[in-house]
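What you see is the complex with one protein chain gone and the rest in place.
By letter and in written order, the chains are A and B; residue numbering begins at 1 in each of them.
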Amino acid sequence: MTVNADISRTRLPIMRVQNVTKTFSTISAGRRTHLTAVDQLDFTIAAGETIALVGESGSGKSTAAKCVADLLAPTEGTISMDGAPTIRPGRRARRRDHRRVQLVFQDPNGSLDPRQTVRQVLEEPLRNFFGNNRGELRRRVRELLADVELDESLLNRRPRELSGGQKQRLGLARALAVEPEIIVLDEPTASLDVSTRGQMLALLERVQRHTDVAYLLVSHDLAVVQSLADRVLVMYLGSIIESGPTDRVFTNPQHPYTKALIEAAPKMEYRALRSAWRLDGEIPSPTDRPSGCLLTNRCPVVQPDCHAQRPPLVAVDADHLSACIHPELLSAPSMDARTAS
Amino acid sequence: MTRTKLAADDMLAVEGFSASFDLKGELRPVLKDVTFSLPSHSMSAIVGESGSGKSLTALSVLGLAPRRLVRTSGQIRYRDSVLTELSERELRTVRGARIAMVFQDARAALNPVFTVGHQLEATVRAHQKVSRKQAKSLAADALASVRIPDVSRRMEQYPHQFSGGMAQRVALAQTLLCDPELLLLDEPTTGLDVTIQADVMDLITTLGAERHMTTCLITHDLGLVGQYCDRVIVMKAGEVCEQTDAKTVFSTPTHPYTQLLLDASELKQRDTTERRIIA
Partner (left out) sequence: MTSTATNAVQRGRGGIRPLNIKPRRTMNWTLWAGLGLSGLLVTVSIAAQFWTPYTPTKPGVGDPLMAPSAAHLFGTDKVGSDIFSKVMAAGLTDIGITLIGVALAFVIGTLIGSLTGFFGGAVDAIVMRGTEIIQSFPALLLGMLLVSAVGGGLINVVVVVAILGFPGYLRLARAEILSKKSMEYADAAVLMGNGRLSVLFKHLLPNSLKPLVSFSAINASWVAIIVSSLGFIGIGIEPGSAEWGSMIAAGRDQISNWWVTFFPGVAILLLAMAFYLLGDAFADREVQ
């Protein structure tokens, strides 16, 4: 890949997420319970950078994504752009300019107005943000459709007349229409076939090269994460349990959850051998999070001292952080014995 | 390539099925001579291009395709009955109880105004004669089996309070509660991380074997196909371009499109060495 000269220069973050916590309160059986969807999230995003958020289903990725896009107000912590906090906890703060941060929703169906045609979906942001005239609107709409590989014959269709993958690409196109500085991509390729997926990734890279947009990518598809992300944040039960440069996290995971995740990825073979490094046991509930390490009840190499307290994120080397106090056990030979049994 | 002669032990056979959208009298073909079969007790996969008609094919089996989709030729056979000839009333007896489907947009399959528990219990009671209490515990078991924690509290929540992947698992649990003979899964694991995906696929495989289910998985993940499926049907632009054993797809794919899918599954990794960012 050719890298622009200016990409390698030192960058300052354009967004800083500091100690963001989001709790939902729900009432069940007459009692109010608090569900911690996201706990003490802390990271920065720089222009032109791609950060991936991976983790278990229900671990709080979409909630974090919506906080970043200013659709949910965090319960605690701040999210600031260019040093000025725009999202304060507690109240629905005055809107940040949505021109700067866009979100591609996880559910392409639910996030499209059932009554809008493809054309209307794409024209709306162009009108609202740029006040484009008719000719300009047409041209941009056509351009956006071409970008996401959608045929112009779809222009007058409504969402229910599109396939799953077509809706997903429409969601991406309208976020691109706004030309924001940060795009949060919540599972952008989940219902795309692999060849369309390849084209979408190429598009995302191309747009990033041209506009220096930053991506916060949420994905279960580890191949996509590896091909797009500079850094990865691994979430489990609302917390980041490992973070670092993509290549290092994938080749040398320092947390048992990350290792399980990487090893569980299906291989492109017929009946591939499966790793013995698996997480069994009940998944804990975010209303009742374990007090020690979050993974204690499922970790294959759990130790007595793991229950004592929640391990903090500590640096394994330079910018690779992990919240496991026994990373040495990740390559322990005892695991091979388990494989054999 | 495609088998035209269909074996007697096929659970489902789609035979030369073509369908078009009726746009104010003008017909726009979307499914062209689709022919494939699902052998009894097998696990098949339909893979293919986005927009190639995979979901419409599955919906047509259940008689749930959009009203503007009209069949122009061919038929769909299920055991001894021809589904495309059945009336709506007859289809209703087949749908859910004998052929069930997990829809691609799982959240739309859940009713936003009822709690998840209510919907699952209603499904149980629609298919089995059990007391309210038993229905509740069966529904709770089903939720737990798809790895949703803290079931008793989750049963009282509404679908929008679930994460994307959890909603998808609820839809799957609901379908499994119908105890069908033929199970159509339209991208059932797109919202799941790979560890839970493995658990859920293992569950489907185990239940499939226990209950002698025939399963058809629509997916974009060839890795899943290799891990779990016996047969593969490859679709492109409304046509079936290859139908073969899962094993041969990986060793000797014949159709160029299949080869292309295999190649595209491997992505190159991002070169991050020059892109270190100092925070």
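In this text, contacts are C-beta pairs under 8 Å (C-beta built on N, C-alpha and C of every residue); 3 or more make two chains touch, one makes a residue touch a chain.
Keep in mind that this is a model prediction, so the values were computed, not measured.
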item: Among A:T26, A:Q40 or A:S111, residue touching the chain not depicted; value: A:S111
item: Of B:A45, B:A109 or B:L182, the one touching the omitted chain in the full complex; value: B:A109
item: Contact residue for the chain not shown (choose from B:L64, B:V82, B:A209 or B:A237); value: B:L64
item: Hidden partner interface residues of subunit B, rising order; value: 19, 59-60, 62-71, 84, 88, 91, 95-96, 100-101, 103, 105, 108-114, 118-119, 122-123, 126-127, 160, 171, 174-175, 178
item: Contacts of subunit A with the absent chain, listed as residue ranges; value: 66, 69, 71, 95, 98-99, 102-103, 105, 107, 110-115, 124-125, 128-129, 160, 174-175, 178
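We take it that only the chains that are shown with their structure count from here on.
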item: Centre-of-Cα separation between subunit B and subunit A, whole angstrom; value: 26
item: Subunit B residues within the subunit A interface of the complex; value: 47-52, 55, 66, 104-105, 107-108, 147-150, 153, 156-157, 161-166, 169, 186-187, 190-198, 220-224, 226-227, 246-247, 249-251, 260-262, 264-272, 274-279
item: Touching residues on subunit A, where the partner in the complex is subunit B; value: 1, 3, 7-8, 10-11, 13, 24, 26, 28-29, 33, 44, 46, 49-50, 54-58, 62, 106-110, 160-166, 169, 186-187, 190-198, 201, 220, 222-224, 226-231, 245-247, 260-261, 264-272, 274, 278-279, 282-285, 287-288
